[in-house]
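Only a single protein chain was left out; the remaining protein chains are all shown in position.
This part shows chain A:
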Amino acid sequence: MTAVDTTGTTSTVAAPAPGVRGQTRRHGLARQLLSSRKALSGLCLLAVFALLALLAPVLAPGDPSLINSSGSQGPSGAHWLGSTTKGQDVLALTLWGARSSMLVGFTVGIVATGVALFVGLAAAYFGRLMDDALTLVTNIFLLLPGLPLLVILAAFLPPGTATVVLVLVITGWAGSARVLRAQARSIRGKDFVAAAAVTGERPLGIMFREILPNMASVVMTTLLGCVVFGITSQAALEFLGLGDTSVVSWGTNLYWASSDGALMTGAWWIFVPSGLCIALVAFALALVNYAVDEITNPRLRSAQRKG
């Protein structure tokens, strides 16, 4: 049920985000990204997965968790990726799983980056006491063991996709906030920021109109990092049975594969596809990230060529 509700927003929230940032903020970065082989293959891979997620109802019509064959059948003509222990089609589960996983991953990535951006910019702009306080909070969140915290929070909150997103944002923003604060601090000291302050621009305006555009590439890399964190952590959380097990996602697919004993009966086709999909999406994002790094940091590029 919830799978159907949430999928409507996949296209609006998830898909355009990375592209829009690049194009509007930095024409140069977008063009360079498209000419980089790493970035291009990463983006293509992402596009394929986005398309598969969008077209899941067309490619595999009907409820994906419907039981429509005998259990634990290997890949065959009727079921290209075989069937689960219960007798569901693995291909349909994997296709539909892409929707929840990509949606949650990108939502977590965007919201966590937003929180990190706000904290990082505020700490860098206001400095002094504000900086000390925000840095303290950031460091505490960095030090608290992430996975146990995730588990505790998920255990106390009512299960559901919204909880998963909330919990992942709470545990995922701190690392990015540290990076963004450091970058924003170096820009904070520049003359044009002082000039903007003199002309009477409001703090929020300076933070988001003056400082932010100058650190677009760092924001982009932290965003991609947060999306990867979101996708893999959602899978981990759901694998532990702490998500909403009635939603079809790559994480819940792996949870059912494990709790139905697919591993012990040797039914590799049940747990391989979902894991591979997570890895491919994460790899694609890492490729784009790597390319952004290379474009914006020439030292990395030359070091790479020298090898």
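Basically, contacts are C-beta pairs under 8 Å (C-beta built on N, C-alpha and C of every residue); 3 or more make two chains touch, one makes a residue touch a chain; residues count from 1.
To be clear about the criterion, contacts and distances are computed from a predicted model.
Chemist: When one chain of this assembly is omitted, its UniProt record names it as which of these: "Peptide ABC transporter permease", "SUF system NifU family Fe-S cluster assembly protein", "PaaI family thioesterase" or "Extracellular solute-binding protein"?
Modeler: For the chain missing from the view, the UniProt record says "Peptide ABC transporter permease".
Chemist: For the chain left out of this view, which of A:A56, A:V104, A:I187 or A:L254 touches it?
Modeler: The missing chain is touched by A:L254.
Chemist: Going by the contact rule already stated, which one of A:A98, A:L180, A:V247 or A:I278 would touch the omitted chain in the full complex?
Modeler: The missing chain is touched by A:I278.
Chemist: List the residues of chain A that touch the chain left out of this view.
Modeler: 136, 139-140, 143-149, 151-158, 228, 232, 235-236, 239-242, 254, 258, 263-264, 266, 268, 271, 275, 278-280, 282-283, 286-287, 290, 306-307
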